[in-house]
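The next block holds one structure in the form of structure tokens; read it before the comments.
Apart from one protein chain that is not included, each protein chain of the complex appears where it belongs.
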Amino acid sequence: MTIKVAIAGARGRLGSAALTAIMKAPNMDLVAVLDYKYEGQYLHGTEVNDDASGIPIYTSLEKLAAANKPDVLLDVTDPDAVFKNVHDAITLGIRPVVGTSGLSKDNIALLTDLAAKNLIGGIIAPNFSIGAVLMMKFSAIAARYLGDIEILEMHHDNKVDAPSGTAVKTAEMISEVRDSHRQGHPDEKEHQAGARGADFEGMKIHSIRLPGLLAHQQVLLGGEGELLSIRHDSFDRKSFAPGILMAIHNVMERLDLVYGLENIID
Amino acid sequence: MTIKVAIAGARGRLGSAALTAIMKAPNMDLVAVLDYKYEGQYLHGTEVNDDASGIPIYTSLEKLAAANKPDVLLDVTDPDAVFKNVHDAITLGIRPVVGTSGLSKDNIALLTDLAAKNLIGGIIAPNFSIGAVLMMKFSAIAARYLGDIEILEMHHDNKVDAPSGTAVKTAEMISEVRDSHRQGHPDEKEHQAGARGADFEGMKIHSIRLPGLLAHQQVLLGGEGELLSIRHDSFDRKSFAPGILMAIHNVMERLDLVYGLENIID
Amino acid sequence: MTIKVAIAGARGRLGSAALTAIMKAPNMDLVAVLDYKYEGQYLHGTEVNDDASGIPIYTSLEKLAAANKPDVLLDVTDPDAVFKNVHDAITLGIRPVVGTSGLSKDNIALLTDLAAKNLIGGIIAPNFSIGAVLMMKFSAIAARYLGDIEILEMHHDNKVDAPSGTAVKTAEMISEVRDSHRQGHPDEKEHQAGARGADFEGMKIHSIRLPGLLAHQQVLLGGEGELLSIRHDSFDRKSFAPGILMAIHNVMERLDLVYGLENIID
Partner (left out) sequence: MTIKVAIAGARGRLGSAALTAIMKAPNMDLVAVLDYKYEGQYLHGTEVNDDASGIPIYTSLEKLAAANKPDVLLDVTDPDAVFKNVHDAITLGIRPVVGTSGLSKDNIALLTDLAAKNLIGGIIAPNFSIGAVLMMKFSAIAARYLGDIEILEMHHDNKVDAPSGTAVKTAEMISEVRDSHRQGHPDEKEHQAGARGADFEGMKIHSIRLPGLLAHQQVLLGGEGELLSIRHDSFDRKSFAPGILMAIHNVMERLDLVYGLENIID
């Protein structure tokens, strides 16, 4: 079976990488693009023109669906557009695969309900990197045995926020299996504020920002006489492609909407 | 319930660390020591004397069992002694926990059969480090998604063998889920022999030996645009204690003999 | 003083990064481009056209020199073109800064002689990364104190050659201060060929190749009870710009031609 895919956000950087991956995938067919402009035109790579050999562009999901009957809508737009797109997709019987962070908890709950009522599969994943998700999952498993943990995330100094969303998500996943407890020496003295990092239920998070860095994270789990370190380096946006393709396959086989790629990786 | 434990090999370095851990464990009772000499004497830490406040030493497992009725025999002796000890233990209804590598495949099969017939739990583990076992398990899981893998193991230069047993075991566990395939550039040129490491069904293993190093291993799993690294550092023999205690608990609840700590860690 | 710079190879990837850096440098003036075609046209970023607001293109260094009087010629062309370009530059009184590897030892000697006779400064650098050069220099200094060394280089699996040129260069620089000696256990057994890496006068070199990797090298120096690790990660071609600018400044102040960026870094 060939899965018919439509993309919303195809002209963005992630969208453009996704588009290439989907067009190369042997059992997928990229049938249409949803955009907020360029109705009736065609997408050729990152260029838009009248040449009908490209992917047809629609500004209405309803029209797009009527003409192309996609199985899946990959939405990599921004937080403003995504809720309506996904809501409409579910109503139209199109399975949503969402790579945009920024949906509120309420909206996620609402979409989850809607998908359940319509018996339609879907996934919302703030991070499509399989490697990053494995790092988080493994950390949470290992935390049952090695419960003293520090997270070290390293990014380019053009990143404004510290700690990173992935570091916080990792700490949250670990917290579900780890009893909150203070780490370090009971009489620890922090002679310079901040040396021991940010506290997350006793775990410590350290954020490094340097020119040159890309996106890296290391989870250190210590036990008496040993250390387990799980590290993920993200060098290129291309690393999201396998996770996106996996998600597209996965939503075809389910009847509910899940949050987080970790829930479709065994 | 308190688990009654006997140790064979208690005067060795691993045995001595195990003894300390078992004596500290709240729900375990160290009842006796099996040795090839010192019958009728007592063990106090690493010292042997006549002071009956120590752990009684036996040279016969039968006598030891009759007098102390241990639930578990922890055997950390050498390859020569271990088979008879474990065979006798199973026959006597004592659950074996074995931390000695060097048992042949035939002998392991034989003991597994014997335990099955006697409906007695047991475990043979060449490596009691939970951290190392997690590294291996995680590598094998991740290999399903990131199939290009190199293993880098680093040890003190007083180690004779390369690659290490743990590196080979890791490669074997990965091979069970990874299709054998050649890695690297198809036209790869190794200008100096050995640069690309040892080959294990297409995976590469590199062994580093330097004074200063202890025991370290890193598994590198690459995908387009990303790298997942799982590293274990073993700094001290104390790191084996939690794995030994976990195994002692586990054999109380099973009716068969398993090989490898990885099979009792979820 | 503003340094007038011409570039040969400006349309290549390294050339294009260099061009951007030179145009931004406050005390440099990019006056012209030497190319094998496009005579009389103009370079705008990576595009060539007739718009005279760009950088003028010449196919003859003689004409370029007559019209623009550059102080320095940055040559980032290929091995075929570079010798003639540099030879001509020195003869014309233009200081060469060469970022092309592939010049033979004989040709380097010849150009060194020519520069000495003409009392003209120049530099030939196979690697313009200051970070990589520091890694090599530091390794050679540390080798006097910590003489057991292994080099681990890691590259994308689209790299054909192993070990990398930088790894070999590092080993050569270390060898100048380190007495050749066998490392590892005297009775070392390599159970799988290649595990212990390539041998370079007793040092070991290990080459890792994985999709996802960029260009990374780690030099491990071991002493009893300690390990010193010096690592360089090269994430982007932009990292060459500071070394190129430093070299351009340096050749203005010297009267000979040097080989290797390490000779102009203190």
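A, B and C label the chains in the order they appear, each numbered from 1.
Heads up, the rule we're going with is that a contact is a pair of C-beta atoms (placed from the backbone, for glycine too) under 8 Å apart; a residue touches a chain by one contact, two chains touch by 3 or more.
What you see is a predicted model, and the numbers here were worked out from it, not measured in a lab.
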Partners of the unshown chain among those that are drawn: A, B, C
Hidden partner chain, touching residue among A:M28, A:V48, A:L220 or A:L261: A:L220
Which candidate, A:K4, A:K69 or A:K159, sits in contact with the chain we can't see? A:K159
Tell me which residue among A:G12, A:G54, A:P126 or A:G197 touches the hidden chain in the full complex. A:G197
For chain A, which residues touch the unseen chain? 148-150, 152, 154, 157-163, 183-185, 187-200, 204-213, 220-227
Could you pull out which residues of chain C are in touch with the chain that's been left out? 129-132, 134-135, 138, 141-142, 145-146, 221, 223-242, 265-266
Given the full complex, what residues of chain B touch the hidden partner chain? 212-214, 233, 235-236, 239
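Following the convention adopted for this analysis, only the chains that are shown with their structure count from here on.
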Across the interface between the identical copies chain A and chain B, with over half of residue numbers shared counting as same and under half as different, the residues used are same
Can you work out the whole-Å distance between the CA centroids of chain B and chain C? 49
Using the average of all C-alpha atoms in each chain as its centre, how far is it in Å between chain A and chain B? 38
Show the residues in chain C shared as contacts by 2 or more other chains, in ascending order. 212-213
